[in-house]
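On to chain A.
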Amino acid sequence: MPFLNDPVNFISGWMRSLLFGWGLPSGLVTVIIYFIGITVLVMFAMVLDIFLVWVERKVVARFQDRLGPNRIGPFGLIQPFADIIKLVIKEDITPTGADKLLFNLGPVLAIASVIILWAILPISSKIFGVDLNVAVLYLVAAGALGTLSIIVGGWASNNKYALLGAFRMVANMVSYEIPMVVVLLIPTILANSMSVQDITQAQSGMWFAVLSPLALLIFLISAIAELGRSPFDLNEAESEIVAGFHIEYTGMKFGLFYAGELLHAFTFGGFIAVLFFGGYGGFFGLEKLGIFSWLNNSFVQAVVFLAKAMFGYWVIMWIKYSMPRIRIDHMLTFNWKFLTPLSLVVLVNTAVLSKVLSGLPGWGYVLGMFLSNLIIGYITVEILRAYGRKQRKTEANPSPQRLQN
Partner candidate 1 sequence: MNVPLSWYLILAAALFSIGLFGVLSRKNAIAILLGVELMLNAVNINLVAFWRYLDPANMAGQVFAVIVFAVAAAEVAVGLALIISVYRRRKTVIADEIDLMKW
Partner candidate 2 sequence: MTVDRIIFLVPAALILGSAVMVVITRKLIHAALWLVAALFGVAILYAILQASFLAVVQVVVYIGAIAILFIFAVMLTRREMLDKGAQTRSNWWLPALLGLLILVGLVFLIIGQPAFGQPAAALPAGLDALRSLGTALVSPDAFVLPFEVASVLLLAALVGAVYIATGNKE
C-alpha cells in the first residue's frame, strides 16, 4: 500500500502524471502541485485553529472549575463556528486617525507569521512541507515577522494603550529572543544539523529533553514570552492597558489576532516536541523491533506528533491559567540577569561535553549530559537562594545609608 506509507508522494506523483498528461511544462506542474499541497496544509492548520478555540475554552473552564462551552453541538463543539460567524458579521470599525493600510496589515502579518511556520513543521517523516537546512533559524525569522505585526498594529491604531501595549510586547519579545536563539543552538549542536528532520532523526535513541533538560526549560519559558501569553501577557494586560495592541481592532481583525495567538501556541508546542521530545519519532529504538515496525508508518507518526504538540500546548495553557502576570521590570530583569546568562552557561556546557564525551558509549554520553545539567541546575538554585537570603536580610534591617537615599 504505497498510499499508507507515503501519502504525500503518492498523491503528488499521481497528480504529476495527470498534469503531464495534459501537456503542461514540468516547472508549471511543480508549482501547481506545491500550490495544492500548501493549500491543503494551510487549510488543515486553519481547521485545527478553529478546533483549538474550543480546546482552549474547554481547558480553561476545567482549570477554573467551570463547564465551558456546552450548548451548541455535542460538548459545545460547534461553538467556535458560531463565534466565527459572529466575528464575520460584526461591524469593522477603523478609528479616526488610524493609518488605514498598516491597520489592516497588522492582523494579516500576525497570522501569516504563524502560518509560514507550518512550512517546516515535520508532521511525519513523509508528511512535511520542506526540509530546510536552516530550519532552526527560519523559526526565529518567522518570529521577527510576528514582532513586526504587533508593532505595526499597535502603531497604526493611533491609541495610547495600543502603542503602550505594542512597546511592552516588543521589548518582551526581543528580550526573550536571545535565550531562545541561544537554546536553539543546543539541538543544533547535539544533532549536528539545523534541519528539523535531522534533529528528529537524531532523537530516535534518546530525547534531547533528557540530554539537556535545562535547555528545554529555557526554551519553554522564552517560547511563552514570545507568544505573549500569561505570565508574560503584558501586551494585553486587561487590568492595566485594557487590551493592549489590539484594543481598537473589532470583528474579524480581532479574530485574526486571536486565532493567530492560539495557532502560534500550538505550533510552538509542536516545535518543543520536535526539538526536545523526538517529534514524530523518539521511541527509544522501539521502532526497530519487528513487532513495533508499525510505528514507522506515516499516519502513526503524524498522530504521535500531533499528540506531543497538543501536550506541549496543554503545558503552555496550564502555565497560562495558573500564574499571575509579572511586572515588566521583573520580566526584563528575569530575562537579562537570569535566563540569558544561564542559557549561555548551558550552551558552553553542551558544546564542551559534546566534544569531550563523544568517545564514550551511548549511555555514558547521555548520563554525562544529564548529570552536568543537574549540576548546573543545582548551582543555579543555590545562587538564587543565597541571593534571596541576602535580599531578605537587607529588607529586614535596612542600613541607615539606604534610608537616607
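With respect to how the candidates were assembled, all candidates are chains of the complex that A comes from, given by their letters.
Following the convention adopted for this analysis, a contact is a pair of C-beta atoms (placed from the backbone, for glycine too) under 8 Å apart; a residue touches a chain by one contact, two chains touch by 3 or more; residues count from 1.
On a predicted model such as this, the values are computed, not experimentally measured, just so you know.
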In-complex contact partner of chain A, selected from candidates 1 or 2: 2
Chain A residues touching candidate 2 - in the complex, by the definition given at the top: 27, 102, 132-134, 137-138, 140-141, 143-145, 147-148, 151-152, 155, 163, 167, 170, 174, 177, 194
